[in-house]
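Following this message is one structure expressed as structure tokens.
A protein chain is absent from this complex, but the other protein chains hold their places.
Presenting subunit A:
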Amino acid sequence: MYVRHLQVGSFRNWEHVDLPLGPGPTVFVGRNGEGKTNLVEAIGYLATMGSHRVSSDAPLVRHGAEQAVVRAALRRGDRELLVEIEINPGRANRVRVNRGPLPRPRELLGMVRTVLFAPEDLALVRGDPTERRRFLDELLVTRTPRLAGVRSDYDRVLKQRNALLKTARLARGKAIETLDVWDGHLTDYGGQLLAARLHLVADLAPHMSEAYAEVAGEGAVVAGLGYSSTVPLAGTGSAVAPGAPVPSAAELTEAMRERIAERRNDELDRGMTLVGPHRDDLVIHLGPAQAKGFASHGESWSLALALKLATFALLRGEGEDPILILDDVFATLDAERRAALAAVARSAEQTLITAAVVDDVPEELRGVRVEVGGGYAVVVKDGPGVGERAVVEGRVP
């Protein structure tokens, strides 16, 4: 799929942008702080209803405005898809698809598929488990939108149960009689979430090994993925072998129930839920060791890139290219990794690249540029003659 036309209103530093885009690579080029990333961030928002840079929606709305609007016309095979999101910080977003409102904004998830690679992704290898859980869950929801509901139900039960455990610590024995009830709900949703994550890790692992070999070049050690869980049945973190069986949701629910019973006293002491997918981690392996704390800076970058390329390959394998977004990453990669990334970027149905200097971007990707600066975003295409430029469309902010 690709974005054919993007409009944003009151989004970040942009008051209004109206931009025609096409398939193939497009480079957004301009000095830092002009708003290149904000434009691709808006497209990323259509896919995940979240930003890769901030966790709340408030910073996305232009200073002084009450709401931001992102509107995109996408091309999916020979069909047109019109998506419009009104971002209302602190309130529910409003989403329209093909001009019809969606009763639940959540239903948009999975319709627009993107894979975004940005400097922030180094945290996938070196950062907290939170980052990796978010990565897994976002991808889960993209592939199986139904899981967005399971995940939000799980979070809600978790909040209730934690509140109960906290009060139970103060008045032990009193509030605890309802704990069993919450355990039932928590393990129900938890089992489903665990099963889905395990399937995802199993599906993603072979792509990860392949992508890392591509990125790191000949003779590099093998990269793998594992799942480390607070529920022993769900994984101990060792790299998953191809074709290994995955326990069912019912089995995982049962295993989680047992584990929660075992750890009840610890949970009461600490006043929080210690067992469940919210405490788990995706483990990235490099050769025999875990990447976190072991991989060098360069290897960490390669692993982060490989993880995103693996994601791209996984989604592509399901029949449709996701939109590939490369936010300010070419400048930080060496020649070999640039080449690996450029090869995928060239083959993707649409690749959106941001860069401060166009020279940072491999030459074969530079054909179409959006020059961003001074409050304008202007599409520039290389003309038929060498060095000839044609301004296609500009937009006054």
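Definition applied: a residue touches a chain if its C-beta (ideal position, glycine included) is under 8 Å from a C-beta of that chain, and two chains touch if they have at least 3 such contacts; residues count from 1.
We adopt the following convention: contacts and distances are computed from a predicted model.
For the chain of the complex excluded from view, the name given in UniProt is "Recombination protein RecR" [choices: "Aspartate carbamoyltransferase regulatory subunit", "Recombination protein RecR", "Nitrite reductase (NADH) small subunit" or "ABC transporter ATP-binding protein"]. Residue A:164 is the one among A:164, A:223, A:326 or A:340 that touches the chain not shown. Contact with the chain that does not appear here is found for just one residue of A:105, A:149 or A:287, A:149.
The missing chain, though absent from the display, is touched by one residue of A:181, A:289 or A:357; that residue is A:181. Where subunit A meets the missing chain, the touching residues are 103-104, 146, 149, 153, 156-157, 159-161, 163-164, 167, 174-175, 177-178, 180-182, 184-185.
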